[in-house]
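Below you'll find the structure I mean.
Some chains have been omitted; the remaining ones sit where they do in the full complex.
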Amino acid sequence: MTISSKEEFKNFVNEVRQAEGYRDPLAFGICRVDVGQINKNLTLQAIYPIINWNENFGSGAIFISTLKELNINLDLSQSEIVLPISKEFVISALEKFQPFLVETIENPKSHNNIAVLKAIKDQGDFENFRIVFLFEDAPLKSAESTYIKLYALSQKKVKIRTINLNGAFANLQNVAWSENKPIELQWLRDNEISLKISGKYPKIDFVDKFPRMLQHIIPENNTRILDGSKVRMGAYISAGTTIMPGASYINFNAGTLGVSMVEGRISSSASVGDGSDVGGGASILGVLSGTNGNPISIGKNSLLGANSVCGIPLGDGSIIDAGLAILEGTKIYISPNEINKLIEINLNLKELFISSKNSFKGKELAGINGIHFRQNSENGRIEAFRSKREVKLNSDLH
Amino acid sequence: MTISSKEEFKNFVNEVRQAEGYRDPLAFGICRVDVGQINKNLTLQAIYPIINWNENFGSGAIFISTLKELNINLDLSQSEIVLPISKEFVISALEKFQPFLVETIENPKSHNNIAVLKAIKDQGDFENFRIVFLFEDAPLKSAESTYIKLYALSQKKVKIRTINLNGAFANLQNVAWSENKPIELQWLRDNEISLKISGKYPKIDFVDKFPRMLQHIIPENNTRILDGSKVRMGAYISAGTTIMPGASYINFNAGTLGVSMVEGRISSSASVGDGSDVGGGASILGVLSGTNGNPISIGKNSLLGANSVCGIPLGDGSIIDAGLAILEGTKIYISPNEINKLIEINLNLKELFISSKNSFKGKELAGINGIHFRQNSENGRIEAFRSKREVKLNSDLH
């Protein structure tokens, strides 16, 4: 069935979307897959030229209706669907997209989904592709759907900690990565002797379930990632972030919400606000260690000093001094005078300070703005006071 | 001489091994070598498809007897022997292994040493191979023997700190590594102008005497090494270990004895027990710095907090808080009550605690189980007490 005008296209799409039993996919896309060297049924990596997240429902409708036309049984009540694609599918879908083909050829970015189909058709190989639909934000059931969510995070289509990532670890295989390609460890073992004898043993960059973000994602022009090994696929890196190669690491479902200098670790589920600086070797604890599962957000314009450890959420304009660890259980002294200053900028926290106490646990001070943590170097007491300086990032010179 | 039955093979091997002056090699193997671009006599890297360590004495006997047949002078009283191999050697040895050839072709892993010979014969290039024997655990005399010991460590055929590695540094050349291949620095200098003018200057990954472990070793299926640069050849990484890319590093002759999360440094000669967690940026000092040469073992289910420093051996179920450095000379206060609790689980240490003192040096507390080190954030005193929680690793989610 060929559609010959944009008007006809629009009507067709409406018809499909209003049909009984149809539902718009939350996310969908076509990916190229790397399958196992031994187990060809195992998807080791899914590479998406583009993903659709809560958008482009027309393209979604075309994809689904084309599959149905080809008599492929689709149960849209499932949380996700992953299917191979065929030459017939590509050609048939392109026929429906015909009103947009000229525009797509002129500017592939004008219609990404069509450009993907066209690129597949042009290269003439239909073997290693999958079409993937997510109909709800449910636990993950496949490597393909796991990758679509990791893309959604790293392309900043969804915020950190807002989507269901259960099953991600179970659906990804632990593999050796060589030149962007995943290799089954057992295949390496099976071929170790001949590979080594011939001098062709591959250069293994790393071994993990997840690829690195730079294998899949193109950062913004003002984002710097000085070592690709430091950012896992699924990390959320906002424009203007610089990630230094010393002791930094950003896990998946973690990252920066604005311009940020990162020389330390942003563990899983942790986020760092615009203008904040994670100093060399600083650690923001993740939900998996030391935070009792409470994810840590760092506010704006805050500073974690070199080799500091942050185990509580921090507000805006706050500072943890170099080398200092502030954990949930850390006892912190604040003088009455400084309490008054902190109340001025943290009105909602009056209750915390209403008693006459001067010693607080780290977790009581979670999320306070403008607080500066320091260890008194004369008596070893950990103290907090109103941060005296704005934390400014030198965007120019790192 | 062709051997035609397994029985004949067995008799032949027994004859060889019982001959006057014969001794079984402690270790042996055939390796492919990368030699210098300038100095062709210099072995820069030795790649072993398999090594034999205190095992497969029959294959060893075949190798040695074949060399003797070919009139190669072997002095088995040497601590090690390294020889080139020839086509004659390969063919002659394979004739002796003939009773096992069918099995080897069906399943190369059934007879690794034979599979190595066959792979060399099949590819028809005999130039860049060496056969290597170690007859005792003596100081190293060659790159080839150094590599066999590094393999023994990384394939966990020997335990950390149990073999003689003297001479390792002297026998390895400091080279530039590009795509798994070692390049002499002088060769780069000699060819710098033409390489750069032609745009073919190689990508140098690193410059070191040692390769990375992942160039040679295939980890277990549940082991993750998120950045290959973090693990030197000769490291001992037990199944189930995860090594994060932030601030971690595992040197040769150091590693993990079980499932472990490693986000910090395990310096030379240090070991970490099953279930223990080396937090982000944590440092375990090596024999070369800060431990007066005493190697550090961390017990089971222990935790080194983020950015902590461990300069003493730790027992099981112990904790060093985030950001805290416990060195040999650190003075640590323990209350009488906590001393009693620690004695309960460290019966052998009663003597240490028998006096009425409450202040201990770090090295006095070496190896104690269930101890938790913390800096009192009210007065800066470093204190220890009975660890209140089990250290559990979340194997799922890192």
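Letters A and B mark the chains as written, and numbering starts fresh at 1 in each.
To be clear about the criterion, a residue touches a chain if its C-beta (ideal position, glycine included) is under 8 Å from a C-beta of that chain, and two chains touch if they have at least 3 such contacts.
Since this is a predicted model, take the numbers as computed values, not measurements.
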Copy count of the single sequence across the entire complex, 2 present: 3
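Criterion: only the chains that are shown with their structure count from here on.
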Centre distance in Å when chain A and chain B are each reduced to the mean of their C-alpha atoms: 35
Sites on chain B touched by chain A in the complex: 32, 47-50, 108-109, 112, 115-116, 119-120, 123, 128, 179-180, 214-216, 218-229, 244-247, 263, 277, 279-281, 305-307, 321-324, 375-381, 394, 396-398
Contacting residues of chain A [partner chain B, same complex]: 169, 174, 176, 185-186, 188-190, 192-194, 196-199, 201-209, 229-230, 232, 246-249, 264-265, 267-268, 281, 283, 285, 288-290, 307-309, 311, 323-325, 327, 330-333, 359, 375-376, 379-382
